[in-house]
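One protein chain omitted, others in place.
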Amino acid sequence: MSSSRSIERIAVITSGGDAPGMNAALRAVVLAAEHDGIDVVGFRHGYEGLLNNDYMKLGRHEVEHILQYSGTIIKSARSERFKSDEGGIEAARNLDAQHVDAFIVIGGDGSFRGANHLAKFWQGPIIGIPGTIDNDLYGTDHTIGYDTAVETAMDALDKIRDTAEAMDRVFIVEVMGRNAGYIAISSAMASGAERMILPELQKDKPLTIDALVKHVEGVNRVRGDSSYVMVLCENQWPGGAVRLAEQLEDRLNFPCRPCLLGHVQRGGRPTAMDRILATRLGVYAVQLVQEGITGVMAGIERNELVTTPLEDTWVKRKVLSQELIDIQTKWFNPIKKDRHKATVDKA
Amino acid sequence: MSSSRSIERIAVITSGGDAPGMNAALRAVVLAAEHDGIDVVGFRHGYEGLLNNDYMKLGRHEVEHILQYSGTIIKSARSERFKSDEGGIEAARNLDAQHVDAFIVIGGDGSFRGANHLAKFWQGPIIGIPGTIDNDLYGTDHTIGYDTAVETAMDALDKIRDTAEAMDRVFIVEVMGRNAGYIAISSAMASGAERMILPELQKDKPLTIDALVKHVEGVNRVRGDSSYVMVLCENQWPGGAVRLAEQLEDRLNFPCRPCLLGHVQRGGRPTAMDRILATRLGVYAVQLVQEGITGVMAGIERNELVTTPLEDTWVKRKVLSQELIDIQTKWFNPIKKDRHKATVDKA
Amino acid sequence: MSSSRSIERIAVITSGGDAPGMNAALRAVVLAAEHDGIDVVGFRHGYEGLLNNDYMKLGRHEVEHILQYSGTIIKSARSERFKSDEGGIEAARNLDAQHVDAFIVIGGDGSFRGANHLAKFWQGPIIGIPGTIDNDLYGTDHTIGYDTAVETAMDALDKIRDTAEAMDRVFIVEVMGRNAGYIAISSAMASGAERMILPELQKDKPLTIDALVKHVEGVNRVRGDSSYVMVLCENQWPGGAVRLAEQLEDRLNFPCRPCLLGHVQRGGRPTAMDRILATRLGVYAVQLVQEGITGVMAGIERNELVTTPLEDTWVKRKVLSQELIDIQTKWFNPIKKDRHKATVDKA
Partner (left out) sequence: MSSSRSIERIAVITSGGDAPGMNAALRAVVLAAEHDGIDVVGFRHGYEGLLNNDYMKLGRHEVEHILQYSGTIIKSARSERFKSDEGGIEAARNLDAQHVDAFIVIGGDGSFRGANHLAKFWQGPIIGIPGTIDNDLYGTDHTIGYDTAVETAMDALDKIRDTAEAMDRVFIVEVMGRNAGYIAISSAMASGAERMILPELQKDKPLTIDALVKHVEGVNRVRGDSSYVMVLCENQWPGGAVRLAEQLEDRLNFPCRPCLLGHVQRGGRPTAMDRILATRLGVYAVQLVQEGITGVMAGIERNELVTTPLEDTWVKRKVLSQELIDIQTKWFNPIKKDRHKATVDKA
């Protein structure tokens, strides 16, 4: 995987759904490269920019004050055209035309598949930096943007809780995550939500409206309260939070209110954790390409910098923490709660 | 309207949809009353608490550290029962049983209708304090909670803008306001949204999907950009932001993403402006009841404390600023923009 | 003051201490000017840029996404050189060389003095827009940046209160305001501070450490509490919050902790209120110069757009609300609190 050669110019793109902290990663790549006397060019709109030869030079000046902003100054996009052999060849040709020696892509698994596609047609070192709010990449404990998205979802849930305490209600807050429950479970735990609906929990037996009604009634009986907050991961209920709220209201005879956060979760100032993660991975990626490492994602596992083959990041599956699931579902919000029984059980 | 008598005990309720700053108003009532040697009791869950005789004493200790929290420590609710004559009589009886001399209700127009209903059966001074995020009460330039709701909507719109700049998209953000466009127009202007859909603008001719498509295409042609943010006031489009996004996406062949803020807008730390407004009105209401004033709402118009008969607050109509409408629709986001023509027009 | 002529190019500067919302005002000037077919150029670093002929064209593209950021894209500065006749002549010459027809300055009283100085040497319409966090300009109820600075100070005070409730302490938070107590009184009221030290209150008799000690002890005796938060306006105590905390700790034998917010108050996302104010005033200024109005500040009083001669903005004195002072010092935090006596006094 490694064969060192002198790197004089690095190309970088941000690709796929944008994530807070992508700018911080760009900045780190540029400052680290500058330190080592390497030029950086950024292609705009992800792989589309590679095809269109649409690039800009990225120096200290361009990245100096982008650390605190989400979005990405070189824009992001998804590209269908690039997926063909013709697309890969064209991209490789443009990289060579610009004298690019190494390529860094900041994005999610779709972006990394693109990187592997590019590697079929281009020989320089290619490194992936995990930038997606969904946190669904194997090979890194956290992806850039995930912590910020959790904060944003938690902030909305906190506000919902303020009003839930004032007027008894059921609230359903739909959060992002694609097919993974990371944002949902973390924001649910952080905000003390009574229920979360995650793909990981619904795998074996599909969730029914009956089961949800039973949980609302059961939990509220235990708590002697009638406010109840549910975190719904996107794609886990037909019609989403809006439809689920209607269905629950029909059944519970009680006001149920939806909230759909949507792309709000992609914005906002990146958290310190995301900026630091992005900075570390950006510097690390520049080190890796200079060592001739290629075809891997730079990540952080158990606090340490690690690399993982790009393909593993989507083929292998990061597992949601069972400890967190247990706390939320068994310790804190069990449907049946019979304290005397529990005491007896322990005897 | 005024016949002074000694006030020894004030009852206060928060009623209807809760609004950030209601707690600040409660605190001000209690501290001002304490200063004048008056007791305060709070009935819980609005008029429901009056019927159920469910109250708590509110002293300095109970309200000391609630200023910064939204929600309401005496809870809010809507009450159907209270609307009958029997309800009014029962409420009056309970106020007398608790030796209440004056009554203050913090809420919106429904709460003030309730106050007028109560006045049919109870003789003490009754004062309304405007607490609703919708800002739709005649007789006060701002209602408590409105400024905070605008900040919350603006914050979501800012985050949407972050991601809109990274990836070209159309976004539709649905905000509250019941039948008034205050939150919508203020958050749209504050965030630089390209379009707002308000009841005040759709009165004469119903909005069509064709008109919206034309505006998106027209504005983006002028700006040479393809991100576009629309603020939709609730109840102004069948199916709300979710449905409108589907319809626009069909027509524009371009990703359109909805966001439904919902009750998030009722939560969050109240802004300084809301806390100061609530504090001023709470102190003023305590002064008014001691002067024997009754049947009015305490408000602030053009920076001055004023009173308005309760009935006027919902019968008369506060008008949305034409200046703001013009800035958003004529100055900043006109559909047709032909600079040469504009110059000629001026000649 | 008015003699209409055709305006084809407006120059704009931001001058003096920057304030959140200056960018929003710039954007409004540019968008309104573009609507009327007028060019805008921005001179950098305030009057310094006028002297150095350092300017940039400001079009829709330059200002499109600056609404939500504090600071100023054309930078600000103070200029000694400009104050001389030579400076004024040079500035006028450069405005003419760039074919500028009208001049808009966003800043505080120093900036407006500069505008009057310029008017001695240059004939076009000159309009001031009030941009300063201190809110100390006659002729407008609010200046751009003031509301954001109050929010920032309040946010710090809220956080201090969190920890004050956990551990009994005296805290002194020093806020900005130059020689005016606006930020101090508003943030004190909004956060429920027990005490504020303002220039307006100390005018007649200088504040002594004895009086402060007496107030801390008196208020805490009434409240039965030992946490106490004091808001200190800058320049009102020798050595500021750091020195005052040492002195109080010596006397009270109790931990006293200072906090010095400093320039943090100039940053942060502008609030909705500041952005809307900036937008309205920016559009209004463009209208005014086209009407040939000159030598005035565009402001908002009692919710309406008004103009005030520039000189009045610093010669006349805006008065701090006595209502707010009374609430904070008489109603809520009196040193002596004798409830029976208060009751008797009213009899």
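In this document, chain identifiers A, B and C correspond to the written order of the chains, with residue numbering beginning at 1 in each.
Quick note on the criterion: a contact is a pair of C-beta atoms (placed from the backbone, for glycine too) under 8 Å apart; a residue touches a chain by one contact, two chains touch by 3 or more.
From a predicted model like this one, the values you see are computed outputs, not experimental measurements.
Trainee: Since one chain is left out of the picture, which of the remaining chains does it touch in the full complex?
Mentor: The chain that is not shown touches these displayed chains: A, C.
Trainee: For the chain that's not shown, point to the residue among A:M56, A:L252 or A:M273 touching it.
Mentor: Going through A:M56, A:L252 or A:M273 one by one, A:M273 is the residue touching the chain not shown.
Trainee: Hey, which of A:S191, A:N220, A:Q236 or A:Q265 is the one touching the hidden chain?
Mentor: A:S191
Trainee: Of the residues C:L137, C:A156, C:A184 or C:L248, which one touches the chain left out of the display?
Mentor: Of the candidates C:L137, C:A156, C:A184 or C:L248, C:A156 is in touch with the missing chain.
Trainee: Spell out the interface residues on chain C facing the chain that's missing from view.
Mentor: 14, 17-18, 20, 22, 69-72, 75-77, 152, 156, 158-169, 171, 240-242, 257-268
Trainee: What is the set of chain A residues that contact the non-displayed chain in the whole complex?
Mentor: 6, 27-28, 31-32, 34-37, 60-61, 64-65, 67-68, 141, 147, 150-151, 154, 158, 161, 165, 186-187, 189-192, 223-225, 269, 271-273, 275-276, 279-280, 283, 302-303, 305, 323-324, 327, 330-332, 334, 337, 339, 342-343, 346
Methods note: only the chains that are shown with their structure count from here on.
Trainee: What pattern do the touching chains form: line, ring, star, complete or other?
Mentor: Contact map by chain: line.
Trainee: Greatest Cα-centroid separation from chain A: which chain?
Mentor: In terms of C-alpha centroids, the chain at the greatest distance from chain A is C.
Trainee: Roughly how big is the turn, in degrees to the nearest 5, that lines up chain A with chain B by CA atoms?
Mentor: Superposing chain A on chain B takes a rotation of 180 degrees, nearest 5.
Trainee: Between chain B and chain C, what's the gap in Å when you average each chain's C-alpha atoms?
Mentor: About 27 Å separates the centre of chain B from that of chain C.
Trainee: Between chain A and chain B, what is the gap in Å from one C-alpha centre to the other?
Mentor: 35
Trainee: Return the distance between the CA-based centres of chain A and chain C, expressed in whole Å.
Mentor: One centre to the other, that is 40 Å.
Trainee: Counting only residues that touch at least two other chains, what does the list for chain A look like?
Mentor: none
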